[in-house]
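Showing chain A:
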Amino acid sequence: MKPETFPTDYGMWRLFARCGPIFMATFFFMWGVLAGNLPPAGAYLDAAQIKAHYIDNGMAITIGMSISMVGGAFYMAWGCAVSQVMRRIEGPDGMLSSIEMMGATITCAPVIIACGIWLTASIEAPALQPEIVHMLYWLGWMIIDLAYMVTTFQIFAVSIVFLRDTREKPLVPAWVNWWGFVTCAAFFPVSLIPFFKTGPFAFQGAFNFWIAFFTWYIWVTAVSIYVIKAVGRLQIEDGAATGSEAAHRSAVLAARTA
Partner candidate 1 sequence: MVILLKPVSLVWLVLMLATCVTTWWLSKDAFSPVAAAVSIFLIAGFKVRLVLLHFMELRHAPLPWRLVFEAWVLISTAAVLGIYLQSPAA
Partner candidate 2 sequence: MTELISANHVESRRLPGVEGVWVFIAADMAMFGVLFVSFMLERLENPALFEQSRRALDVNFGGINTLILLTSSWFVCLAVDAAKRDQLPQVPHHLAAAFVCGLAFCASKAFEYTKKLSAGISMLTNDFYMFYYTLTGMHFMHVVAGCVVLGVLWNKSRAGAFTSDNRVGIECGASYWHMVDVLWIVLFPLLYLLR
């Protein structure tokens, strides 16, 4: 496909594609490790225990959550980069590409808001009644988990479009897109979270934490790897199409990376 009248900023595109791994690393280390969510303090803990959790880990949670709030936005930037690759397959007015971009952007909302709530809890906990701290804890979890459908739409859109790629070697391999469907399926039981404090379907449970989150982590990572590569491939394709001065260089590059 020929690039449009306006030149494509491949450098910026690649930068935003790399926001995917940046989001993953930030979220995993700041939210997961530092703020103590691997696994999270359980839904079965009572108010006193949750308050104690915040008192004991206050500074770590404060730092982890505040950085996570900033990191959340990188998911949006990544989503835009992915959308631009999708448009090369679906067409510039692609509806699924638009849904993907919106899905990625709105996904930031539950992440950022929940982290903001937990951040507040970590700062205020010493002065608050245990029941209030407990409520803030649950508020964050309900928001970050139950809003999954926004992300489901994003993942679904990505998977469908990249499966429709007619290139002999698709930009994103089929298995990654089918893993996308796996992730979508893994999200649905998250709706059971409000009802269980223990077991696999509680928010810390084997299914609704370990499986739900990690299928999504794997998807984000895999799509990021291929989208970052895709920008490079599209740049070569564009160069060959326009027959620009760089075409010769591109052809050489293409031969080397084939």
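A word on the picks: all candidates are chains of the complex that A comes from, given by their letters.
Please note the rule applied: a contact is a pair of C-beta atoms (placed from the backbone, for glycine too) under 8 Å apart; a residue touches a chain by one contact, two chains touch by 3 or more; residues count from 1.
If you're wondering where the values come from, they're calculated on a predicted model, not measured in any experiment.
Note on this complex: chain A touches candidate 2; the remaining options among 1 or 2 do not touch it here.
The touching residues of chain A, counted against candidate 2 in their complex, run 163, 174-175, 177-179, 181-182, 185-186, 188-189, 192, 195-196, 198-201, 206-207, 211, 215.
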